[in-house]
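Report on one structure; see the data block that follows.
With one protein chain withheld, the remaining protein chains of the complex are depicted in position.
This part shows chain A:
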Amino acid sequence: MSVAIKDDEIDIVIGAVRSDLTSFLNEWRPMFSRFHLIIVKDPDLKEELKIPEGFNLDVYEKPYMDRVVGSSTSVLFSGYACRYFGYLVSRKKYIISIDDDCLPARDPKGFVVDAVSHHITNLTTPATPFFFNTLYDPFAEGSDFVRGYPFSLRSGVKCALSCGLWLNLGDYDAPTQALKAKQRNSRYVDAVMTVPAGSLVPISGINIAFDREVLGPALVPALKLAGEGKFRWETMEDIWSGLCVKVVCDHLGLGVKTGLPYVWRTDRGDPIASLKKEWEGVKLMEEVVPFFQSVRLPREATTVEDCVVEVANAAKERLGSTDPVFARAAKAMLDWVNLWKSVGYISSSSSAV
């Protein structure tokens, strides 16, 4: 790593949507083994988790989750959203979260990409959201700010979120993948860049990292589609969460980076089946994006919690009557903030199942 971060400042949170994590964890072992892992089992998953030996980890399953948050609230954490429980109980500064069907990628020279190290580098170097640098991340080795970049903006702001990308199965929606069945993302773009302030972006939850200390409850397990399923094509929870995070970051002067690192996303699922089952998500984005583009947070909202509550209230007011899924999302956001206040800040150590 380029910055001296202590290993005990990092939690790797894995949401187990599938039960057999053996090959996943073994492939990631060189990158994960020095860190503490939090594995959260999807409460709907019936099979026992299979986890290989040799990791320093805590595993959380439904009974414990019910005890901590109450069984009516634990519904927040079903499916891919189970990872948010890990965010809640973590006590570390940085969190890295990767889908359980992703493996380490290789760069064009054939070297294995250490996604953990890359994410930490992204989070520990400044972001530059107020002016676009045409050579991308000016803090990357061999790069810098270009001619014409104002000097007063060169110290940048804290990077709160690092969004990585995916080789092989790109994070396309179901219609796109169904139409271009053979399309795989094979382009390795050797860049990290800051998403400009005021610009919204669909943040995929497949490969992300964030500063938990700074962002707190800004990542929200809120938007649950009526027919939400166990493939990413059947979810939009991360997209809603990411839009919320971006609005909050823009308001509080925090940065969001996108680009490296890549992970290798294995082929899984059938986009046509997902499309038949659930196209609601695609339709909802037509309302969701204009909503987030129009949200204005008041100057008095100076904490992440305040901001999330404002967004939740705005969602309830402006989208609540459009579709019940939005009213539920707004309520989930408020429940989440309250949960965070009561559980997220407890200083006692977490206990494993």
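Following the convention adopted for this analysis, a residue touches a chain if its C-beta (ideal position, glycine included) is under 8 Å from a C-beta of that chain, and two chains touch if they have at least 3 such contacts; residues count from 1.
To be clear about the criterion, contacts and distances are computed from a predicted model.
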Undepicted complex member, UniProt protein name, chosen from "beta-aspartyl-peptidase", "Large ribosomal subunit protein uL3m", "UDP-arabinopyranose mutase" or "rRNA adenine N(6)-methyltransferase": "UDP-arabinopyranose mutase"
Touching residue (missing chain; options A:R34, A:R67, A:R187 or A:K276): A:R187
Hidden partner chain, residues of chain A it touches: 108, 131-136, 140, 142-153, 163, 165, 170-173, 176, 180, 183, 185-191, 195-204, 232-233, 236, 239, 242, 258, 282, 285-286, 288-289
